[in-house]
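A quick write-up on the structure given underneath.
Each chain you see keeps its place in the complex, though not every chain is here.
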């Protein structure tokens, strides 16, 4: 994993140090840079945490690994968390929002005849079967007033999606908003058209920081320390995208600092919300559950999904 | 040494049943040299395998040294009709195989192996691989291998078939010496009446399908014997003629 | 003092031995039962959560709940597997024949085959999709890519290991190369070719699944992706179970064909 960076300043933490295993959301792209920023700037050190960062492989895997105790914290798409926790009873819980609005989007190219959600009717969307984007789509379609039955979904593995779009094998693909530069790089000069789900479904959260129910109940103090440091890194990174890109590249030399900075800039508007950075609203969570009800077979409550008492500004 | 009673061997194949041996009764004394003769396919090899314990008989009993045979024994050595050399081993290592398996003394075995190879005219070929040898040379390697362990009982299936008369004579002499010096019991298959008479105390004549013993001919000529020479030329001729008759079907009635 | 063993020295194949036939069914069954038992014990005793490894009851329940659907997907995967496998034979055996005959061809082709073989197929998925679309073609291509190499390797080795005795026999009859091949080498190589085929058939199943991972809306690979994406491990495991059954069935069909075709082979006697 990552080499230990020189602490920015000698540790000011007095208590007992703890080790934390952290998973990124998916690999090591700009959208996950904030954890490296936090480490590089010594934020974890300040709170007495020795962190190990492993690249994750998507929301569901991250939840599984946290639930089974193989990792302690990780970012998970909240919509994926709602559906998975509801259906499969994973003992995981959210302890902070990373993005207040969902990054999920439909992405297409100029000239494919899609300018607004309405244009999706009669078109094909390529996406991984069962992915969050696909799962949310019916709710999105309803809100946007599209007849979902006229839209056909083409199954394709995530790494193939940009190529599938660029070669017009499909009219649109499921992506996160931050994927825009990636799509632009293969679009051969065409403009990228992004239709964020957040436009129609403003209540959906984006990524949230999750930990296991066990850690949340037995070690709330660690959760708070960790969450504080991570959010500090997040805040710094959206304010300093360029520098964050460089930091990421330092940890992962194959990453392109500019591309990472671009992702962070794209992500920045989705991070802050009404309240404190990272906060979540029980009423909104209920709306999210309601919105996704079509994909949910089990029962789930907001409290099962989110540890409201551990959220930023929850009074501690 | 070897007691065979009412031995029967049947092979079932996709295309029917072959009665290879039927009602074989034979006793071979310790230190006796018995040769088996009979037409090709009459069951000679099968009989040797039954004695060796390689193939459990379909019926009847075989005992070696008083013990019923239920599998191969360490004191019985078998020289197969085909050389059965290990293609990845040099000549000397092929000959040394029994020493390795029976855990005999390494150095002594090596000395003996080299002696045997020299005797068989294979000096200088110790390091060759089997496929670099002629057919007769391969057979001689196989012969040396079967002699390495100084067994109590030696079962030999046409050991000289691929050899010229001279090599045959030399190796026959060695075999007679072994029987005399090391009190080995030998059962020896051959197609040569001369060889059968030269070597045997008794010659067992078999008839084919089903393989039965037609007659056992005693060869009461004093040893050492040599081919086509010596005082007992008349005895040899008489016995040879008798064997010839037994093996020849036109003299069918004369036999029995 | 006596050996009265009446057991004939008969390969069980020849006189159909009831015990053997029963054993051929009972033993694998016993093994499967034991395996499922261990699986159950492991999940129960170590309290492995169902979202990591679901217990057998749950998986089998799920399998029967979705039986019709899963059977349909199984058929899709089976079809891709078998088609790709047959194509791999049709390509692989003649290729192996050419390679076995010519050192030059071997030295030119093996590095290329190895290169193709070592490419992680998932990594070239976009190429397949762009090139061949979402139909059955890319799945079959994936099957062929995964399973032709063991066929080639085993066949070449089998053809080459023909004893010089037999090669000289055909040579002495002025046999043409094709005759040498069809009358001698091919038959000699058969047991080894079957080893290649048995290897290939299990890879073929995997190939179909990987093909479906890349872009499919049916098949067991699709089921695994979809259920994996929602952490529905019970459904994923039912699909995996069906894959295992397909693999085992296809493998034993090959074993049967081999025993029929090659009764003379040392291993089948």
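Order as written gives the chain letters A, B and C; numbering starts at 1 within each chain.
The rule is short, and it goes like this: a contact is a pair of C-beta atoms (placed from the backbone, for glycine too) under 8 Å apart; a residue touches a chain by one contact, two chains touch by 3 or more.
What you see is a predicted model; the values in this text were computed from it and never measured.
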Composition by chain label (entire complex, not just displayed copies): A x1, B x2, C x2
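The rule we apply is simple: only the chains that are shown with their structure count from here on.
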Chain located farthest away, centre of chain C as origin (C-alpha): B
Geometric centre: closest chain by C-alpha means: C
Chain pair with the greatest number of C-beta contact pairs: A-C
Between chain A and chain B, centroid-to-centroid distance (C-alpha), Å: 84
Separation of mean Cα positions, chain C and chain A [Å, integer]: 40
Mean-CA-position distance for chain C and chain B (Å): 48
Residues on chain A engaged by chain C in the complex (per definition of touch): 60, 63-64, 67-68, 83-84, 87-91, 126, 128-131, 135, 153-157, 159-160, 163-164, 167, 169
In the complex, chain C residues that touch chain A: 49-52, 122, 125-126, 129-130, 133-134, 213-217, 222, 225-233
